[in-house]
Each structure stands twice: as structure tokens, then as C-alpha cells.
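Mind looking over this structure? Questions follow.
Other chains of the complex are left out, but the ones given are in their true place.
The first chain written gets the first letter, and so on, giving A, B and C; residue counts start at 1 in each chain.
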Amino acid sequence: MPRFVLSLHTPPSDHDTTQRLVSFAQACLAQGHTIDAIFLYQQGIYHASNNLDLPSDELQITQLWQQLADQNINLMLCVTAAEKRGLDIKNTSVFAVAGLAEFAMLASDADKWVQFK
Amino acid sequence: MINVLVISQSSPFDDLNIRDALDMTLIFAAVDQNVSWLFSGPAVLALKKHQQPSAIGIKDFFKNIKTLEIYDVENIYVCEKSLFDYGLSKHDLLVPAKTLNFSEQQALIRNQKHVVNI
Amino acid sequence: MSTLHIFSKTLNNYCANQLGNLIRPTDKVLLLGDACFSKKQFRQFSDSLLLLAQDITVRAITLSDNDTAISYEEFVALTLSTNQSITW
């Protein structure tokens, strides 16, 4: 059974890339593949903000991440990238604060790493 | 009343750039300034008809672009060469826009107090 | 042996003359998002482009004969059938 890791490099204001990563992840799961981690890196770390409630005609970013969390997907936030960018790493929504090493080990074991940017 | 020009060069779904430019254009109209909006490069695609971002959960900001006329933003310009590059003609566009060649764009810029690239 | 090359922005965002030299005839070129708007210009990298079906529908883009629209399921399968992917 193929195992994936996905990484997101764009901020939450890039709605198009965000919905694409989520659609890809859901397609992976629907085909029975495993997602070992979705990793926020570079500007992607801003997705772990606690203040992302957008009006109902906007992309429901918080809800999309919650749905992935409900499916027990490992949602990881790079702590180094987050600290450099001023994110509050004590309140990181559904994302677990993690070191790069943790992600690198998962990526090394995975069959495929797909970047979204 | 000052002349202010907003220039867009980003494709429609590239971050919120087009929406940020739209907000800026509308607000200068709201505070009664003579605002113009120039679409250049892939930004001309933000005026392309029949796009439907709500199909993937993204806000339909093309609807908001259509309201420019209601808010008295009349100076909407597109780069002629960019329209050609992306295979568009004037009747593919959401709103009536004036097509400008490069020397007309130079003249437009020269006529401004402020030029802001968003 | 083939590599999947993924693009999500219009061509002007990339160094086309560098990339043209890194993409081999056996590689796959997949256009996502706003990259679909530049399909004419991306043709220099591959004779048969792949485009994400949902993204072309959203953008009201019509396909030419040489292009193939693919679903998310096919996108996932493509990452598995190629040796490695690069998101440029």
C-alpha cells in the first residue's frame, strides 16, 4: 500500500493551492493509500493560525483541515519555520508542532512526497 | 482629486493579489479620487468571462469585479499585447475595458500622482 | 524511468529556458491551477500536456486535441507511476 507525505508551502491566502492539497489528500485516502504526514513549511505555517474564520462564501479553510484531522491524518507544523515567521506556536489549531527531523524521517520512509505550492 | 493607478500583473488565483487590487481600486473610488486599474500580463485573465471558483469552494470574486461600474470605477484598462498573449479578445471580458498599447500605457502612467503595483 | 513535472502558475513565473533543458521527452508535464492558462506556452516542454480537469473547468478553459484532462484520482496514480515528482 503506497505511503505519501505532502508538504504545503503557500500561505492561507492562496486559496487555490490550499483546496488542491486537500482534494489530493482526500483522493489518496479514497483510493486506500496512506498519508503519513501533511507538513506545513515556509509560508504554509500560517495555516496553523487560530484566527482563520472566513465568511461563508470564502474557502472554509479551518473546516477542511478539521476534516483531515477527523480522519486521523498527521497534520504537522514545522516549528523552526513558524518561529521565524511570528506564528503563535502555543495555539496551533489542529496542527502538531514538530521538528524538521521528524518530518524528514517520515519523508524518507514514504513512497512519495508531493509538494504543493 | 488625485489620479491614482493600480497595476495588476498577477494571474486570477495567485494568492489574493487580484482581490487586494480590487479592494484598493474600490476604496480610492469611495474616497472620491480618480482611480484607474490597469491589467497587464496574466492579470488580464482576471477579466475572463465564465470562470466559476465557487465550484471548488473559492469566493466568486469575478462577481465583485463586475460591480466596478456600479461603484463608478470607469477607468479600466487592459494591455493589448497581454490580451493577445493569452488568446483573449475584448468580448471575452467581464467588463468594458479600454485596450492600451505600450505608448498609451506610458502616457497613462505619466498622468498619475501615485502608481501602485499590487 | 520518468519524472512528473508539476506547474501551478502561469509560465512567466518560471525560468523557461532552464526548465526546457531539464524535461525529457519521456517525462510527464502536469498543469494545475493558473498554469492551465499558459497551456499554449507550456507546450514547448511536452507534446502532450496533462491538465487537472477541475482546474480547467473552473477557469473556463477548452482543451486542444493533444491535451488530456485528468481527475484527482489520476493525479494520485500519476505520482505513483512516475519515479519522482518535482513541483516547480
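Please note the rule applied: a residue touches a chain if its C-beta (ideal position, glycine included) is under 8 Å from a C-beta of that chain, and two chains touch if they have at least 3 such contacts.
Every value quoted in this text rests on a predicted model; they were computed, and no experiment measured them.
Chemist: One instance of each chain type is visible; tell me the copy number of every label in the full structure file.
Modeler: Each shown chain stands for its kind; the full complex totals A x2, B x2, C x2.
Heads up, the rule we're going with is that only the chains that are shown with their structure count from here on.
Chemist: Looking at A-C and A-B, which one has the bigger number of contacting C-beta pairs?
Modeler: A-C
Chemist: So how far apart, in whole Å, are chain B and chain C when each is placed at the average of its C-alpha atoms?
Modeler: It comes to 28 Å between the two C-alpha centres.
Chemist: Distance between chain A and chain C based on Cα centroids, please, to the nearest Å.
Modeler: Those two chain centres are 23 Å apart.
Chemist: Centroid from C-alpha atoms only, then distance chain A to chain B, rounded to Å. What do you get?
Modeler: 33
Chemist: Got the chain A residues that touch at least 2 other chains?
Modeler: Residues 16, 23 of chain A each touch two or more of the other chains.
Chemist: Please output the residue numbers of chain B that touch at least 2 other chains, ranges allowed.
Modeler: Correct list: 13-14, 56, 58.
Chemist: Report the residues of chain C in contact with chain A in the complex, numbered from low to high.
Modeler: 6, 8, 32-34, 52, 54-55, 71-73, 75-77, 79-80, 85, 87
Chemist: Quick check: in the complex, which residue numbers of chain A touch chain C?
Modeler: Interface residues on the chain A side: 2, 4, 16-17, 20, 23-24, 26-28, 30-31, 33, 111-117.
Chemist: For a test of understanding, state which residues of chain B touch chain A in their complex under the given definition.
Modeler: 13-16, 54, 56-60
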